[in-house]
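I have placed the structure first, in the form of structure tokens, so that the comments after it can refer back to it.
Every protein chain except one is present and positioned as in the full complex.
Think of it as A and B in the order they're written, each chain with its own count starting at 1.
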Amino acid sequence: MRRALPREHFEKPLWHTPFHPRIAALMTHEQWYGWGGYLSPQVIRDEEMEYFAIRNAASLFDVSPMVKYRIAGPDAEAYCDRLTVRDVSKLKPGRVHYTAWCDDEGKVLDDGTLFRFSPTEFRLCCQERHLPWLLDSAIGYDVEIAEVTEDIAALSLQGPTSYAVLRDAGFAGIETLKPFDIRAFETAAGPVTVSRTGFTGDLGYELFVPPDQALALWDLLWTAGQLHRIVAIGFAALDLARLEAGFIMAGSDFVPAEHAIRADRRRSPYEIGLGWLVALDKPRHFNGKRALAAEKAKNAFRHCLVALDIDGNVPAEHALVYHRGKREVGHITAAAWSPTVKRNIALASMTRPYGDTVVNDLWVEIYALRELVYSKSLVRARIVERPFFNPKRRSATPPGVF
Amino acid sequence: MPTPSFDAIVVGGGHNGLAAAALLGKAGRRVLLLEAADAVGGAARTVDLAPGFRVPEIAHLANRLHPEVVRRLDLKRHGLAFAATNLATTSLSVDGRPLTLAGAFGERLEGDIAEAERVAWAALRGKLLRFSGVLAPFLSQVPPRLKNGGIADMMTLGKLGLGIRRLGRDDMREFLRMVLMNIADVLDEEITDDRLRAAVAFDAVLGTSLGPRSPNSLMTLFYRLAGQANGVQAATALPRGGMGAVVAALASAATASGVVIRTGAGVASILVEDDRATGVVLASGEEIRAPLVASAMNPATTLLSLVGARHLDTGLVRRLTHVRSKGTVAKLNLALDGPPPFTGLGAEGLTGRLVTAPSLQAIETAFDAAKYGRYSDEPALEITVPSATDPALAPAGQHVVSINAIYAPFRLKPDSEAGREAFEARILAVLERHAPGIGSRIVAKDFLTPADIERRHRIPGGHWHHGELSIDQMFMLRPVLGLAQYATPLAGLYLCGAGSHPGGGVSGAPALNAVSRILADGKGSSLFAAGGKSRR
Partner (left out) sequence: MTPPPSSAGKTWDAIVVGAGHNGLVNACYLARAGLDVLVVERNDWVGGAATSRSLYPGFLYSNCSYVCSLLRPEIMRDLELPKHGLQVVPYEGGVILKQDGGYLGTFRDHDAHRREIGRHSLRDAEAYDRYSAEVIRQCRFIRPFLLRTPPDPTSLKPRDVQELLYLGRKFYDLTETEMADTVRFWTMSIAEFLDEFFETDVVKAGFCISGIIGTALGPLSPGTAYVLLHHYMGDVDGAIGAWGFARGGMGAISESLASSFRASGGTVRTGASVDKVLVENGRATGVVLDGGEEIRGRLVVSNLDVKRTFLKLLEEPQLPADFVKKVKNFKIRGSSGKVNIALDGLPDFPALPPSAPFLRGDMHFTDSVERMEGAYDDWKAGRWSADPFLDMMIPTTIDPTMAPPGKHFMSCFVQYCPPKVEGHDWTDAERDGFAKTVVDQIAEYSPNFKDLILHMEVRTPREIERETGLTEGNIFQGELTFDQLLFNRPVPGYAQYRAPIGGLYMCGSATHPGGGVMGAPGRNAAAEVLRDLKKPAKDMSDAYPVL
């Protein structure tokens, strides 16, 4: 992270990303929000059209504000393995994996993606800031950790035609890039690092360049994308797509443990549906391992995260979940009517055994604001599998041209 | 030659390591004790200062050797005897009016002092002894977990509550009021005599990073007063043969219970396999395996250096790196070609403990310098003349003098050899003022700042207690939250040194408690099933 110059950070606390000129030019309604200290589009022109670009064509979202740390050195693998819950020795150079990291008590500090560029160089991308934790975790390791959020401009290109956009933009060999692969490409906009990752559950890519190449990259994609109906999108559309994909988000579906003021808000990976990440059997010790092993052995999880299919079509945002319509057993963390699967979907944090062994007779109390009046309804909810939407095109290699 | 196999390895041959090894040996374990130096004893050693002169290298008084350690290890049978018990403390004054606190913690005041002052002191002394008495039983307790600890832990906490209640209503109120006070305020309320105030304040702050006016400095006095020597609470004693005699008795007890002692065997790392400690690797590269490792070394050293942060969670590493452990006491040992000429003090006075601090405020001023990394211009001294009690420690007619000087910052700002020498000169200047001519009698000397103590004894910060004795680093929080019960996150690895509850001083109490925890953990495990019955 660059040190702020006097003034610029308080006269304009929300900084502009390297792509800002292009997004600002497209923006019609000035619907911005603050993401990690950056001005980020909530909606650029039309939320619904932006959403359908993700599912129907190609969408371009500026993910530069995502917090990024460079982790490099002889002990980088050992360090990442100790830091995060997954087995990093299985992450080969040129690959990315989704992961999470915990405190001593096994409570989740954040989730994110870990990129491995070489045997000794990694990048951790996440929502929250963790520099002190990352540095303290590095005691005893030969590894360097740097905050590089500002050194890297990033775009997320997602949607069925995203492959075609890249192919036409001159990303030679992009068809062989498998899900969670990373590769560097020489392009007209200079060298670009591409990973086949995303937050939409659809076919998609994330592209990384130094800030001074950012506009060239945008223009390259934008030009090539015209035939493939590329649309610049804001966070609102992405948020809906990620819910359909069943992805969780720090600050929305769980509270990062170090910043949780109320102790009962903290969650272990098992309690937010991330138990599958936890490699208790990996050879190295990792943060929270002892607590997580004990929790698992005793089956002592207090919460669980479930996907709900709710009756009716009124989104259940911020609603409480009841058992038999009476006992409060959980709350909705994210909810929407899914335009793609045509279901009223939600993620909910439940208090066990509800949502785990007691799965029937669940009800959601929805308050819907209709012409200034809240209309209250108690509707049935069923626990269903995540993701709500999982198209084959997401993982096909080579990807099809849609 | 087949390596003999051991049930347990104790790392570090200071008094706590020796006590732990001996206690484990007594419980039937086959124990190997490893010490990096050429001799056991750590900071409780008696060493040669010059031919014929022997001095306590660091610790020079016995005031808290735990009676349970003495009893269980039968240290008297192993040669522990006292050359003097119930040592008096004399608060020296340059104008030749020393005040002597005779008996345990000034049971009697000797010197010219107002009657009202004697009465006030007797009342205050009684109160302080009663209050520290409430805490004394906890010196030999495994600290409870703050939460989810189980019934035994609730009982321990209940006992503390009951102990306070048993004081009676007025004392209980006083206890709850005073517990976090500073010693200066306590003395301001009751005592006016500068010599007495200085002597008591000195006892409260010696070995800590507190000045008399720092809140919580009464607690460190309680810690001191909770100890005992030869069965008398708050008393101070000198073992026959110097402090090294305690070490010798512990070593003898250890050997008698089958402990194998290896000196010159520094441990480079602790072996960890499958989340448990399985042995140690020596500096030589030699690997020694045992299912149990007890470390009497500093907790942070043990876990961060010998085990390594890779086996620990980051939160714990963070806490360990933040343990405050910066020593404040320098040690000056002198060999003299004659008796030290202290003004106004007879030969009898030399057998006691001497304190030079003109006033409580002078100690506070001395402390102020240390806050900024400067040594005190007017250091306060605790002086003993071990050879006055035990003539065998020096050639006939000659003497050794052992001095603790406060305050000596761990790191001088700026850090320089010249600064170190200048501080030594300041100490000698104070000494000269109280004992004119003493300088010309010095035939040999050894000066140790906290940094020197760290170097010689692998004690981080050169801190007597292996970690400041502040409330946030005491009892259930010593050395840090999560390690206070002597066990570590690694199965089979325990802490048993002064960095653990109750803290430093030549007490053996951390070892006593650690061993009780080890044995409790061993119950029911196949590893120790055999050991239990072969109690010797």
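What we mean here is this: a contact is a pair of C-beta atoms (placed from the backbone, for glycine too) under 8 Å apart; a residue touches a chain by one contact, two chains touch by 3 or more.
Since this is a predicted model, take the numbers as computed values, not measurements.
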Please provide the labels of all shown chains that the missing chain touches. A, B
Check each of B:78, B:213, B:420 or B:501 against the chain that is not shown and name the one that touches it. B:213
Among A:147, A:219 or A:365, choose the residue that contacts the chain missing from this document, as touch is defined above. A:147
From B:181, B:282 or B:491, residue that would touch the chain that is not displayed: B:181
Tell me where the left-out chain touches subunit B, residue by residue. 145-148, 165, 169-170, 172-174, 176-181, 185, 188-189, 210, 213-216, 318, 322, 324, 364-365, 368, 371-372, 470-472, 476-477, 481
For subunit A, which positions touch the chain that isn't shown here? 1, 3-4, 6-7, 9-11, 13-14, 34, 36-37, 105, 129-132, 135, 147, 258-261, 263
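The working rule: only the chains that are shown with their structure count from here on.
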Centroid from C-alpha atoms only, then distance subunit A to subunit B, rounded to Å. What do you get? 54
For subunit A, which residues are in contact with subunit B within the complex? 78, 82-83, 103-105, 133, 136-137, 139-141, 284-285, 287-290
In their shared complex, subunit A is touched by residues of subunit B numbered 275, 304, 308-318, 321, 482, 489
